[in-house]
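With one protein chain withheld, the remaining protein chains of the complex are depicted in position.
Up next is subunit A:
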Amino acid sequence: MALLEVENLQTHFRTPGGINRAVDGVSFHVNEGETLAIVGESGCGKSVTSMSLMRLIPEPPGRIAGAIRFAGRDLLQLSDREMRAIRGNDISMIFQEPMTSLNPVLTVGRQIRETLMIHQGLDKHAAEAHAIEMLTLVGIPEPKRRVREYPHQLSGGMRQRVMIAVALACNPKLLIADEPTTALDVTIQAQILKLMLDLKRRVGAAIILITHDLGVVAEIAERVMVMYAGRKVEEAPVAELFRSPRHPYTQGLLGAVPKLGSSLAGTATRLAEIPGQVPDLRKPIVGCVFAGRCALATDLCRQYAPGLEEKGPRHVAACHYAAKGAVAA
């Protein structure tokens, strides 16, 4: 059985302009110790999906429906109290902006201790010792001094390391990382990605990585789910997805990213554009969500939404025209 099974997740928000179907019927699973990347552009619902998993969506105006089974229990059926016992303990989360997600008036040591004392029932001394251990684990020099410092005394990269230490303090089974390196410089990003890979090997937590950066996906994910306008449009093992993307949106996304070294390989050509923009999620969408921007769209696409079909081994895509079996990319 998978560690996490999400079935027909629907997260809608009531807004003055109508109901915003931010996530509209998304199903996926994450196995133990596996890294699943959720990719897509702004507004595709990737962050709302992760917030829904943690039940961090304010209700109302939000409303979550479907099922989120974590180790067999449906998180949507739990009381707030039961959910609190899971957050930060079994499932924890790292956010994009390490400055705003750490408490500025508490020392970093106290913030790591807090989760340990609440969830693991450690006393202050044991928690302090463990906090220092965690800071060492995430590669912070002089951890004994750093536990007594405040977030503003740390650099962006250090703060993200502290966030990871807080998230991993209780040995979670699932770590949700929402754009964990987006706010960081590239040399610091390289440090944090290496850290996440090392820790994954040592701690063995499953990771849901939410990102728009296909380079980061290629680097650390095992499986990838592509979202567009609140739906899952494609899912495949990472190598398969990059080698033979089946959905026109995924193909467009991959074509729109210039690759480092392209000028040398002589492949520096015009970037592929995806014309137009994401549809308004407050209006009901008939047919395929991508039809308005798709070069292959026909009347069939505009009238009937394609279901997710198997296009290859462990490879699904929601497109009427995506070929099955091996495709020459």
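Observations on the structure shown:
Going forward, contacts are C-beta pairs under 8 Å (C-beta built on N, C-alpha and C of every residue); 3 or more make two chains touch, one makes a residue touch a chain; residues count from 1.
Keep this in mind: contacts and distances are computed from a predicted model.
Comparing "Peptide ABC transporter substrate-binding protein", "3-methylmercaptopropionyl-CoA dehydrogenase", "Proteasome accessory factor B" or "Phosphate transport system permease protein PstA" against the UniProt entry of the hidden chain yields the protein name "Peptide ABC transporter substrate-binding protein".
Touch with the chain omitted from the figure is made, among A:36, A:217 or A:319, by A:217. Per the touch definition above, the residue from A:54, A:86 or A:158 contacting the chain not shown is A:158.
Here one chain is not drawn; of A:85, A:129 or A:190, the residue touching it is A:190. Touch with the chain omitted from the figure is made, among A:19, A:117 or A:254, by A:254.
Although one chain is not shown, part of subunit A still touches it, namely residues 41-42, 155-158, 185-191, 193-194, 212-219, 221, 238-239, 242, 252-264, 268, 270-275, 277.
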